[in-house]
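Submitted below is the structure of interest, expressed as structure tokens.
Missing here: one protein chain of the complex. Every other protein chain is in place.
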Amino acid sequence: MTIARDEVRKIAHLARLELTDAEMDALEGDLNAILGYVAKLETLDTSGVPTLEHAAEAGDTWRDDANRPSLERERALESAPDQADGCFSVPKIIE
Amino acid sequence: MEYEAVIGLEVHCQLATRSKIFCGCATTFGQPPNSQTCPICLGHPGVLPVLNRQAVAYTIRAGLATHGVIQSSSVFARKHYFYPDLPKGYQISQYDKPIIDGGYVEIVTDAGPKRIGLTRIHMEEDAGKNLHEGLESVSHVDLNRAGVPLIEIVSEPDLRTSDEAVAYLKKLRDIVVYLGVCDGNMEEGNLRCDANVSLRPKGQEAFGTKVEMKNMNSFRFLKAAVEYEMKRQAQVLDRGGTVIQETRLWDTKRGVTESMRSKEEAHDYRYMPEPDLLPVVVDPAWVEEVRRQMPELPDAKRERFVASYGLSEYDAEVLTASQALADFFEKSVAAFDGDPKLTCNWVMGELMARLNQDGTSIEACPLTPEQLAGLVGAIHGGTISGKIAKTVFGHLYGSNKTAEQVIEAEGLVQVSDTGAIDAIIAEVIAAHPNEAADYRGGKDKLLGFFVGQVMKQTQGKANPKLVNERLRAMLSA
Partner (left out) sequence: MTEPTGWTIHEARARLDGGEISAAELTDALLARIARVEGDIHAFNTVTEDLAKAQARAADARIAQRDVHPLTGIGIALKDNMATEGVETNCSSRILKGYRPPYDGTVPARLKADGAVTLGKTNLDEFAMGSSTENSAFGATRNPWDRARAPGGSSGGSAAAVAADLCLGALGSDTGGSIRQPASLCGVVGLKPTYGRVSRYGLVAFASSLDQIGPLTKDVEDAALLLSAISGRDPLDSTSSARPVPDFLATLKDGVAGLTVGVPAEYFVEGADPEVLAAVRAGVDALAAAGAKVTEVSLPHTAYAVACYYLVATAEASSNLSRYDGVRYGHRAQGAKDLLEMYMASREGGFGTEVKRRIMLGTYALSAGYYDAYYRKAQQVRTLILRDFQAAFESVDVLVTPTSPTGAFPIGERTADPLKMYLSDIFTISVNLAGLPAISVPCGLDGAGCPVGMQVIGRAFDEATVLRTAWAFEQATDHHKAKPSL
């Protein structure tokens, strides 16, 4: 499986990365090399083998429906690159 | 060309939990922006979600009420997209293994009752809010709502008209509000609805292209939007065009749906099982516990009232219209169960009339169910007549006496002693010889006159049935 240049562009867009042309060149090469390497997985017969997404042991992992203190608003906003009127401020969202 | 509309609704309900789905922040509506947030719902580096057990319990309740299958194991999944109101860049939702499968809701249409199928119900977290009003070049983001628990109820495409869609949404709203799992306040956004609408030529089996519609936040707007979209699509098809699969926003001011201006192609959400949360295990014991704690739904209650108490459909419907009224009735029958129909008549008749007259609600009723039970018991046992009971009622209402006490105090015990009644009847007949003769001569209506006289003599306390019987007997003698 090889990736073509426009596929690289599409993925970069999905991942919100504004790659330079040089980066795209390098990445196209890198990704293809890596995908070539991981292709060896295709040779393994995994029919009937369950996936292992949850590495953790099963257990009682709930929370009671109780309130815990929220952050003070100033603290919630203190790392914000831009804020106004108690809100995080971002360039206008066009629906 | 005649078209048939095929409509499905995706309804999001905010669960009425105290805290958010994955953290302990409060879920109160209308608070100052970003005053109910913490590192977890803000999506700070290093934080992890922990599931609110009550959110699961509420979801199970909703699934039971809609006859869905509760999955013993379901999985959370990450749904990826970038948007300022989505702190982690993904929403924790459920994808191919939702907690509730299937189910249905019954609505009433002009053609009679109709069953609307549900595809699934799943749990997910809400996003925050983007605010644009009055802002030129920026938008403001308030994350109070981020992390509030939601259930998404997906219907099968079984709806056919805008009225059906509205009826379905109303029914769904009634259910979740009655269950106590959602406040159902559409203006506040705790019940939201997206609609999928497509048209197909009448008689065709295959579905047409469906268009998703958003931003209809009232029943009225849902109806208007669906009707507009049906018209719009019909026009496109009549022209020979094809309906584009897209998302359209309902514009309240202009009364139209508008294609969403977006530079994106269809979203690739890259669903992935959520590695930070274990599968949600729901065992049968828990389902039973939820079932036991569930408030009984109006439909079920109505059926039970007909079956258990022998009430008519109409009576059952009136009594179950409000939970408080239904409870009052049941408590009263629990205190005296000899004649539920009589209890029902008194609740629906005298009691409601008096409450309406006073402008009092059933919740604030100055008569207890037990007091009413005593009254009904006294009528049923023959201690007082129905007529006298009205007097007793008047004394009971607003007092803390029992029916027994009032009857005794006011000397209203019904006279049912045959000897006493015969004596009075004899006096009355003797006092009205002409009327007696007329009666014996065939004027049956005069019985009423005699009954009236006997009642007068006994201050209304004579047992009317007995009076009737003895009068007939003695007049004919």
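Read from first to last, the chains carry the letters A and B; within each, the first residue is number 1.
The rule is simple: a contact is a pair of C-beta atoms (placed from the backbone, for glycine too) under 8 Å apart; a residue touches a chain by one contact, two chains touch by 3 or more.
All figures in this text were calculated on a predicted structure; none of them were measured in a lab.
Of the options B:Ile21, B:Leu51 or B:Val75, the residue whose C-beta touches the omitted chain is B:Leu51.
Annotation: of B:Cys25, B:Ile70 or B:Leu278, B:Leu278 touches the absent chain (contact as defined above).
Interface note: of B:Leu9, B:Val141, B:Ala389 or B:Val428, the residue touching the hidden chain in the full complex is B:Val141. From the options B:Tyr58, B:Tyr90, B:Trp250 or B:Tyr397, the residue with contact to the unseen chain in the full assembly is B:Tyr90. Although one chain is not drawn, its touching partners on subunit A can still be listed: residues 1, 3, 7-8, 11-12, 14-19, 23, 26-27, 30-31, 33-35, 37-38, 40-42, 44, 46, 49-57, 59-61, 63, 71, 75-76, 78-82, 88, 90-94.
Interface with the hidden chain, as seen from subunit B, comprises residues 39, 42-51, 78, 80, 82, 84, 87-90, 139, 141, 143, 263, 268, 270-272, 275-278.
Rule of thumb we're sticking to: only the chains that are shown with their structure count from here on.
For the pair subunit A and subunit B, the distance between mean C-alpha positions equals 42 Å. Of all the residues in subunit A, the ones that touch subunit B in their complex are 14, 16, 53-56, 58-59, 61-71, 73, 76-77, 82, 84-95.
Contact residues on subunit B toward subunit A in their complex (touch as defined above): 17-19, 23-26, 32-39, 42, 50-56, 82-84, 130-132, 135-143, 249, 260-262, 268, 270, 273, 275, 277-279, 281.
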